[in-house]
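A single protein chain has been omitted from the complex, and every remaining protein chain is retained in its original position.
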Amino acid sequence: MVDIDLNSAHRQLGATNPLIQCITNTVVQQFSANVLLAVGASPAMLDHEADAAQFTQIASGLLVNFGTATSHQFLAADSAIDAATTHEKPWVLDPVSIGAADYRTTRIRRAAAAGPTAIRGNASEIAALAGFGLGGRGVDSTDDVDAVLPAAAELARETGAVVAVSGPVDAIVAHIDGVDHVAHVHGGHALMPLVIGTGCSLGAVTAAYLAAATDTTVAEAATSSDARAAEGTSTSATLTAVIAAHAHFAAAGASAGEHATGPGSYAVAFLDALHALSAEELARVRVEVDALESVAS
Amino acid sequence: MVDIDLNSAHRQLGATNPLIQCITNTVVQQFSANVLLAVGASPAMLDHEADAAQFTQIASGLLVNFGTATSHQFLAADSAIDAATTHEKPWVLDPVSIGAADYRTTRIRRAAAAGPTAIRGNASEIAALAGFGLGGRGVDSTDDVDAVLPAAAELARETGAVVAVSGPVDAIVAHIDGVDHVAHVHGGHALMPLVIGTGCSLGAVTAAYLAAATDTTVAEAATSSDARAAEGTSTSATLTAVIAAHAHFAAAGASAGEHATGPGSYAVAFLDALHALSAEELARVRVEVDALESVAS
Partner (left out) sequence: MVDIDLNSAHRQLGATNPLIQCITNTVVQQFSANVLLAVGASPAMLDHEADAAQFTQIASGLLVNFGTATSHQFLAADSAIDAATTHEKPWVLDPVSIGAADYRTTRIRRAAAAGPTAIRGNASEIAALAGFGLGGRGVDSTDDVDAVLPAAAELARETGAVVAVSGPVDAIVAHIDGVDHVAHVHGGHALMPLVIGTGCSLGAVTAAYLAAATDTTVAEAATSSDARAAEGTSTSATLTAVIAAHAHFAAAGASAGEHATGPGSYAVAFLDALHALSAEELARVRVEVDALESVAS
């Protein structure tokens, strides 16, 4: 169905050392930067409205996360998203804090409408962004991952993004060649949600894997005589990159759990494990890719 | 005198998992979020002036700390404090950086005048906020905790807040039924002040304990036929919550010291210890509650 070569994606990340611009919340900037360095990417948290977009042109990829956004950061993100679109840089939207208050919800919806390459959030956030959440159709903050797969699929179709839903088992949804695909990625650890930024930094790493995959994808698409096929190839490559980012986290998250005695030591062990990830560990991550119908039924 | 059941407060925190809005300085946002998660609360650092107050209505409690405040954050805090007051959410003021420069001092005094549920700072900050500090009456930056108890008591009477003074032994002052009470909480470790955010995050945890106690307090007050008695009950419950937050830190701080070889490993061990806190450890914390006169004499 979809060919997933995680170790190839991981090697590509190490070989390209992509520069990831993070317009992200101040709570997780340090952790996200350390996570990007640990996996082999380079972070840049530049978010001034006067020059963010100029920097996007030299960055390899972009993350947008409005958790503690100021009006200045919203302006910076608007410009950076435009630049990413114009210059065909992959970018990831993390809808964190959607539904917490009206103004930010509006801004997050605007960003989603601008066509991110991928969207990553927890079940409640994805449901809210798809318009299913916040009581609208009865999906609440205790949403579990599989319950929001129809919402994620609708969001994927509407935005063209690959949509990742984080949870005890992550689910990643992509609309490829008219079919909704869903990948489940198993791993992680119970202490992971007790470390702030483990979700937000996964958005940054997703941007890094997408950036690393971009050159290859463009080359493949160029040799295709059929634009539609090229688009399918591109979405398939995007799906692979998003899965690889989640598998990298799943493997490191499980490994860190073996060395931790609480959330403080878990955070330390997680950074060590992200950096030490071996091909064997990555190969052991359980990943299942199916058509969405077979999951829903 | 005042009945303190620390383990009941701790169980209540775990059972309610309060959502704490932190309008706080960017230096300690990550650490404060990790501390809140470790003790069983949920952090949200949302501080945009356009929607901070809307979020306060769904939050369980609020922390205000102007260490790195921008004008935008001052505006957000103004609105959030109004919302907390209107919707009877407990909120904590940390007067960090008072006296460092005039503008912030003015803003911190405005916040104190708005009636926080609790105020938490070190001895110099509490003295400065009470108007005794900065050379005004000879209290300087080497203030020790017991020397500022009269200032803390005056601040408690003027603002209606429970006032906590952090130091090698913490002191917490409350004006209940016409009497100034002071609680001393023993614990912690010499490395604690070398980890940035151990003070600021204690303000966040104080808000969490207050939020967890709020439902119970309201219920008790409602069954009282005497408004004055209800107010006394309420301040007493507030005092218990503030003491419990400090005892949680004191126990974890002492425990972390046994596993640390310096300030880096201490910070890690402290997060682990906050999360692992047992009823036995909490029960071993030395807490003394007295009328303030008996201490001052």
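Per-chain residue numbering starts at 1, and chain names A and B are given in the order in which the chains are listed.
Here is the rule we go by: a contact is a pair of C-beta atoms (placed from the backbone, for glycine too) under 8 Å apart; a residue touches a chain by one contact, two chains touch by 3 or more.
Since this is a predicted model, take the numbers as computed values, not measurements.
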| item | value |
| --- | --- |
| Among B:17, B:71 or B:86, the residue in touch with the chain that has been omitted | B:71 |
| Subunit A, residues in touch with the chain not shown (by the definition above) | 26, 29-30, 33-34, 37-38, 43-48, 50-52, 54-55, 58, 70, 72, 267-273, 275-276 |
| Missing-partner contacts on subunit B, residue numbers | 25-28, 30-31, 67-71, 97, 100-104, 193-197, 261-265, 267-268 |
